[in-house]
Every structure is written in C-alpha cells, then in structure tokens.
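One structure below.
Heads up, one of the protein chains got dropped from this complex, but the rest are sitting where they should.
And then chain A:
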C-alpha cells in the first residue's frame, strides 16, 4: 500500500493550482513532464484498484486495459486538447482524472497480463506516434496551439523525437534479451 500512498501524494502535488500552472506555462513541460507524471501517479496508485475484483474480472487478459491506455494517451497528444486544458476548467479536470485513472491504472494492471508480443506492439506504436507527432510539431508552418509560440512547438517536436529514439533503443535492446528468444 506504500505505492498507493506515494502515488496519491504525487497526484495531489500535481493538481495543486500553482504547481499545475507552473508546469503548464512551458509547452514541452506540459506535455512531456506533467502528463507523464500524472500517468506515473496513476500507476503508483494502481494496487488499490487491483485489490478489487473489477479489474481482475473485466481486464483479465490485459488487452482492454492496454487499449484504454493507448486511446487516452493518444487523445492527449492532440494540439487542441492542450489548448483546451488551459482554457476550459472541465477539460483541465478531465486531464487530471483521465491520465492517472484511465491511462496509469490500466497500464500497470495490464502490463503484467499481456504477452511480450503485445508489449512490443505497444512500444512500437508509441515510437511511431512519437515520430509522427514530432514531425507535425517541428515542420508545421502554423501555430498549432494558440497558447504557445511556434518556437515552443518546435522544441516539443524535438522532445517527441528524443522520446521516440529512447524507446526505440529499448526495443533494440529488448530484441537481444533472453525474453525475446523465449517468446519466439
């Protein structure tokens, strides 16, 4: 239960208005620090939800959970959702609920249940999404978010490519591990 405790402390810290405002003032911090931290907070809080039979019953093979994580995660990649989180209190609230509880919790619950093959598919999809979003944010001639300048947008794009690169290094590393041979 220690994990849940740490997770809820992190969660409460992140939703404190001054902290949220500070993290959201810089585009790349908003997307690549605040949002992942919210997911991590959810992952830390997951054990409490796993005690309940609900997840065991309805997320038995882990696939619905992974899918829920991917969809929630992708939704928050849209330029529009970032703008709206700043202009609408409801969307901001939805961000604080959806990332921990609809992305973080199902991710932790599912990760141990799904096969190695599914894990690899997930990692590859995230890498491709990062590459795509990076490309959009770097090369878009337009300002995609009304609340952030173009120069911040380009920085965010490079952040995506860096993240994609890191995950692809992990995928290559994973290919040479024993796990890979076991599963094929």
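In this text, a residue touches a chain if its C-beta (ideal position, glycine included) is under 8 Å from a C-beta of that chain, and two chains touch if they have at least 3 such contacts; residues count from 1.
FYI, contacts and distances are computed from a predicted model.
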The complex's invisible chain, by UniProt name, from "SCO family protein", "Multiple sugar transport system ATP-binding protein", "Probable 2-(5''-triphosphoribosyl)-3'-dephosphocoenzyme-A synthase" or "Citrate lyase acyl carrier protein": "SCO family protein"
Residue of A:49, A:75 or A:135 in touch with the missing chain, whole complex considered: A:75
Touch with the omitted chain, as defined above, among A:146, A:162 or A:177: A:146
Chain A residues touching the omitted chain (full complex): 57-61, 63-64, 67-68, 71-72, 75, 78-81, 83-84, 87, 142-147, 149
